[in-house]
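One protein chain omitted, others in place.
Let's look at chain A:
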Amino acid sequence: LVKILPNLGLGDRIPSHQELERMEKEEAGDRPKWDNKTQYMLTCVGFCVGLGNVWRFPYLCQSHGGGAFMIPFLILLVLEGIPLLHLEFAIGQRLRSGSVGVWTAINPYLTGVGIASLLVSFLVGMYYNTIIAWVMWYFFNSFQNPLPWSQCPVNANLTDLVSECTRSSPVDYFWYRDTLNTSTSIGDSGGLQWWMVLCLLCAWLLLYVCCLRGIATTGKAVYVTSTLPYVVLTIFLIRGLTLKGSLDGIKFLFTPDLNELMNPSTWLDAGAQVFYSFSLAFGGLISFSSYNSVHNNCEQDAVIISIINGFTSVYSATVIYSIIGFRATERFDDCLEGNILALLNAFNLAEGSIKEGNYAESLQNLNGTFPETIQSLDLKTCDLQTFLSQGVEGTGLAFIVFTEAITKMPVSPLWSILFFIMLFCLGLSTMFGSIEGTVVPLQDLNIFPKRWPKEAITGIVCLVSFVIALIFAQSSGNYWLALFDSFAGSIPLLVIAFCEMIAVVYIYGIDRFNKDIEFMIGHKPNLFWQVTWRFVSPLIVLVIFVFYFVTKVSSNVTYIAWNPSSEDFPTLEVLEYPAWIYVIIFILAGVPSLVVPGTAIFKLIRRCCSNKNVYGAEVDTVSAKVQMFTTKMS
């Protein structure tokens, strides 16, 4: 039997089953509600399906043994993703509150978990919306033919093309110079880039207009933002399959290498990907689920959304790699053509005498007879596999590799517009969850006066986020974003998820939880849920956390920088972070994690000092309308 930690006064802090039934019938009007089940499902799908499905999963899949990666991914999806998702849905639906409200109701000392979720949602939301700003910049620039990243610009004297561009490539130049105007190191801030500030402003305003009234507005927006990506992916799949070389890309993606399964980092990456892909521990899912009716079948929802998420990852990987296959083939053909032309010119052979088919043979013959000439030509080695494995991830995939592929397609502006609309929708629907995970806890904590409308609070959150996010609009913004991505969105989430599971299973009590679920959906959760909630999922999260922590702490923390004057240009330069960055890293990763025990200690001290009974209802959360007892002086 599971030993439950003592938890006094739980019954006073949470609504009982009878009260829930009553609230359900009377439909307490103040709490927001979903217009219909579709809105709820689309919102959750939109929150879970994000940019990571498009640009992180395909890379992981390809680099960890292709089709073989599906095995750890699906196993961990079932053992880690679905149980955690069901847990968050069920607890939100049961306790009818946002993250702070839920954890405080379970135990006032656990408020820290909610506050940590709030901080993480806030920090992640800041940099995520900056990526959306970049996507919008590319979108704005897609309305011209030829696309600005298809050719190098001419330099000031009109004598030649800009050297930084000719040495790297037009897409690299457009990304690092025209878009980011990146400096050479994180310490060199370089000032604000006005076009980036405008795009950032646009992104935050657009987010504000969609989140203005909470789920009343986002619920309408998700009809577009959650469905449009699938439409665009299908269009790209059809387009991609008709291009030369796309099947090579798909084959390359899915060719299984079962040896990779022996490699522990494959499993760890799969676990991390499942975890981050589900947007767990942000508090947004708990919040969304709390607006459901009490008897909504959260178990079914969790399974459906997990399946959709997994399917979307695989589907988008197929689409992405069909386009990457096309690009690799184009590059290979160009490379070969260049070599053939060099040979024809050097030996004055007739055009068409050397083709792709007889290239190797002809080269051998010529090398036999004229080795010095061949040497002097400096021919490049053209290998399709090399081009295919140039699979990049993250912003590199979207803004460099994919944009290059688009320039090679006919009617490029159309594909560019479609692609960036898709990325925009994927990002925006995730931001809805992020804003929900920031605004609702703020309301619960009564940071703002109660009579302030939701519009004002959302506005303030967006404004403050925008002002702080201006760091990302500097020349060094890209490096700051990578920093935020590595630290704010990784370790704290694992800590929060682990605490969530311990809180529900051992502090709230798994037996009580089982009864709640039986009350809500009509049957007790079966053995699978019991085993995963109690042991398997917390263990997996703990292992991933330990691995991440150890890796980050033991390795030298470095970042890659774009430096035109470096030796290996255009390869990115590896630099070490300056010493003061460690303070920032601590703020990003340490503060949200330490808030969990910190709040508990703070409340303990306050209780000891003021001698009040903390277990009464001192948290009067806005997000839960429950009859509370007043504090009793003991």
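Convention: a contact is a pair of C-beta atoms (placed from the backbone, for glycine too) under 8 Å apart; a residue touches a chain by one contact, two chains touch by 3 or more; residues count from 1.
The criterion applied here is as follows: contacts and distances are computed from a predicted model.
Remark: of the listed names "Ethylene receptor", "Cysteine dioxygenase", "Collectrin-like domain-containing protein" or "Vacuolar ATPase assembly protein VMA22", the one matching the undisplayed chain in UniProt is "Collectrin-like domain-containing protein". Contact with the chain that does not appear here is found for just one residue of A:Ile235, A:Leu344 or A:Ile587, A:Leu344.
Considering the whole complex, the residue from A:Tyr109, A:Trp137 or A:Trp529 that touches the absent chain is A:Trp137. Which of A:Gly9, A:Pro153, A:Pro256 or A:Gly590 touches the hidden chain is settled by the complete complex: it is A:Pro153. Contact with the undisplayed chain is limited, among A:Leu8, A:Leu205, A:Ile238 or A:Val411, to A:Leu205.
Interface residues of chain A facing the missing partner chain: 136-137, 139-141, 143-144, 153-154, 158-161, 195, 198-199, 201-202, 205-206, 208-209, 212-213, 217, 341, 344-345, 348-353, 453, 455.
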